[in-house]
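What follows is a set of notes on a single structure, which appears directly below.
One chain of protein is taken out of this complex; the other chains stay put.
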Amino acid sequence: MTDLTTLPGAVPDHRQRSPLHFAWRRFVANKAAVVGGAVLILLILMAVFAPLITKSPPTAQDFLGEALAFPSAGHWFGVDDLGRDFFSRIVYGARVSLSIGFSAAVFSVLIGIPLGALAGYYEGRIDWIVMRIIEIFSVVPPLLAAMLLGALVGGGYWMIIFIAGLFGWVQVCLLVRAQIKAFKEKEFVRAAQALGASPGYIIRRHLIPNSVSPIIVGFVLAIPLAMMLEASLSFLGVGVPPPTPSWGQMINTGMSFMYFYWHLAVFPTLALAVTVMATTLFGDGLRDALDPTLKGK
Amino acid sequence: MTAALELRGLCKSYPLRDPNGWLPRYRELRVVRDVDLTVESNSIVGLVGESGSGKTTTGMMALRLTEPTAGRILVGGQDITRMEAAALKPFRAKMQVVFQDSYSALDPMFTLAQIVAEPLHVHGRGSAREQTETALDWLERVGLHRSYGSRYPHELSGGQRQRVAIARALVLRPDVLIADEPTSALDVSVKAQIINLLQDLQAEMGLSILFISHDLSVVRSLTDKVAVMFNGRIVEEAATEDIFIRPQHPYTRSLLDAIPVLNPRDRRDRVFRSREDLEADIPRLSAVATGLPPAPTPRLIPHGPGHRYEALVQ
Partner (left out) sequence: MIPFILRRLFSVSVTFVIVSILIFTMMHSIPGGPFDAGDMPLPPEVRARLNERYGLDQSLVTQYINYMGGVLRFDFGIPFQSPGETVLELLGRAWVPSLVLGGLGVLIGTPLGILLGIAAALRRNTWIDYLASAVATLGLTIPVFVTSMIMILVFAVWLNWVPASGWGAPDKWILPIAAYATIPMATYARYTRSAMLDTLNKPFVTVLRAKGLSETRIIYQHVLRNSAIPMVTVFLPMFIGTATGSIFVEAIFRVPGLGAYFVSSIRTRDYPLEMALMLMLTVMFCLAYLISDILYAWLNPRIRAGGRKG
């Protein structure tokens, strides 16, 4: 080696500022997103510790004598038409809603990532096929198709997850595809190709890790979509079958009672509105923080 | 001795879709035409030419990152033009690349040690620990402290990133390096450092470099031989000093005229000529005077040892 010694100024200092640090700062600056995240955490805790904070199981008709009772100190949200503590039902409803939302989001990501990666990396015929599939999914509104499918298979917890995932992957797939398309022209991918690395290796080691932001965003935004789908199907009677507590179902029941027993309509409506809203705000904030260029898309 | 890299009659055309047709109709956009270029072992060859003349495309074809439409690529005398990925892999290790944009040349999710170790990993050279060790040695060798191994590309300056890119390209000890404008994005002093680094490493490793550049002063100081590209063709090729002192093709002359000069008196008879003008101005030679057979299209005519330029023999 010739006179190439270590350059001046090349002694490292340890103030490392990772991109995540800046993302976190952007996220914290977004009040709506922080509140949304806090509410979401609260809801998750509520769902996890449901047995500890409720006095009776959600399906137990322990209070038949007090059926339709208004909210009171004993029953914070009152009692429903079948003599069940309504607070219990709302809290356990969070379990159903959130678990369906998260599972469907996992499912969406599991379909969306590989398809988006393939379409984005190979372009050409594979991309064409994937885009036609997506086109089909975008001219069939998810809710209508979900109703048909729901009627077809008779609803049910796992079926809703399946249906929500079936329609939720499109968004994830498009996000991942766009990201991979943009990144595969980058020189570091060219350099890996010049090394003789296989497409599988390049997708796994380079392209997917560089797509974490859109994947996280796609994942979080798939949650409220699935929750909405579940509530909508349950509202129409083709979703989660009773007696499993589902907010959509409760709203449907509440509708028949709303003139006289308002609590049966108000609480599930608010619970659903707050949960979906908090998740969306959190997801939007995450998206803006992780990738400012995606804003408003 | 066989040449390190040889390009023979290399062509690339892209189908260009006619937007107004009822059915898709294509015509050919010929980006690189019939390029012959030899990079001898242990030498640096410059490839110069205006933007869009096809330099990058030629380099990418040599690396088999872009498939040529016609022609052959020989690495150390072996034809790699049609090799399958598996057969090609050992040759990939012999030929590496450094790009202009050092920012997008490094995966932002990898640490520098991972980046430099990746070629060893892909080619299965040594254990994971040895790979990291070699990578850190190389970081040191290109002038970065070993502790930089745990840093990420965005924490570096452009010049430092380019050093990392060079380390990654050389860690497999290739025979050929294709450097596509490696210094265009750097400021003058950093540029000089990178050029020195490349020069040192070349001498040390007996490397052959295809150096693609706009920057004629760098080319003059670094290369042994220069090829001038215009419109997808090589229009002149000669030993570096030869081409700078005795340019034959009008395009080469106009390219040399475009070098900024300090002394205004030297600017006297400079003319800036349009592309169309240059395209029309093909050197014409008489078949009788030169003793060459007349041909309907221009071709490369020898002009002294190692010097060729494009002309029409009539």
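For reference, chains read A and B in written order, and residue numbers begin at 1 within each chain.
Heads up, the rule we're going with is that contacts are C-beta pairs under 8 Å (C-beta built on N, C-alpha and C of every residue); 3 or more make two chains touch, one makes a residue touch a chain.
Fair warning: this is a prediction, and the values are worked out from it, not measured in the lab.
Visitor: Check each of A:P51, A:G74, A:P141 or A:G200 against the chain that is not shown and name the one that touches it.
Guide: Answering carefully, the residue with contact to the hidden chain is A:P141.
Visitor: One chain is left out of this view; which of A:G83, A:P114, A:P209 or A:G237 touches it in the full complex?
Guide: The missing chain is touched by A:G237.
Visitor: Considering the complete complex, identify which of A:A60, A:L110 or A:A151 is in touch with the unshown chain.
Guide: Touching the chain that is not displayed is residue A:A151.
Visitor: In the whole complex, what residues of chain A lie against the chain that is missing from view?
Guide: Where chain A meets the chain not shown: residues 32, 127, 131-132, 135-136, 138-141, 143-144, 147-149, 151-152, 177-178, 181, 224, 228, 231-232, 235-238, 251, 254-255, 258-259, 262, 265-266, 269, 272-273, 276-277, 280-281, 284, 295-296.
Here is the rule we go by: only the chains that are shown with their structure count from here on.
Visitor: I'd like the Å distance between the centres of chain A and chain B, where a centre is the mean of that chain's Cα atoms.
Guide: Taking the mean C-alpha position of each chain, the two centres sit 48 Å apart.
Visitor: Taking the complex as given, what residues does chain B use to touch chain A?
Guide: 60, 63, 65, 85, 88-89, 92-93, 95-97, 99, 101, 104-109, 118-119, 122-123, 140-145, 147-148, 151-152, 154-155, 160, 165, 168-169, 172, 196-197, 200, 204
Visitor: Which chain A residues qualify as touching chain B in the complex?
Guide: Per the stated touch rule, the residues are 1-2, 4-7, 10-12, 16-19, 186-188, 190-198, 201, 206, 209-210.
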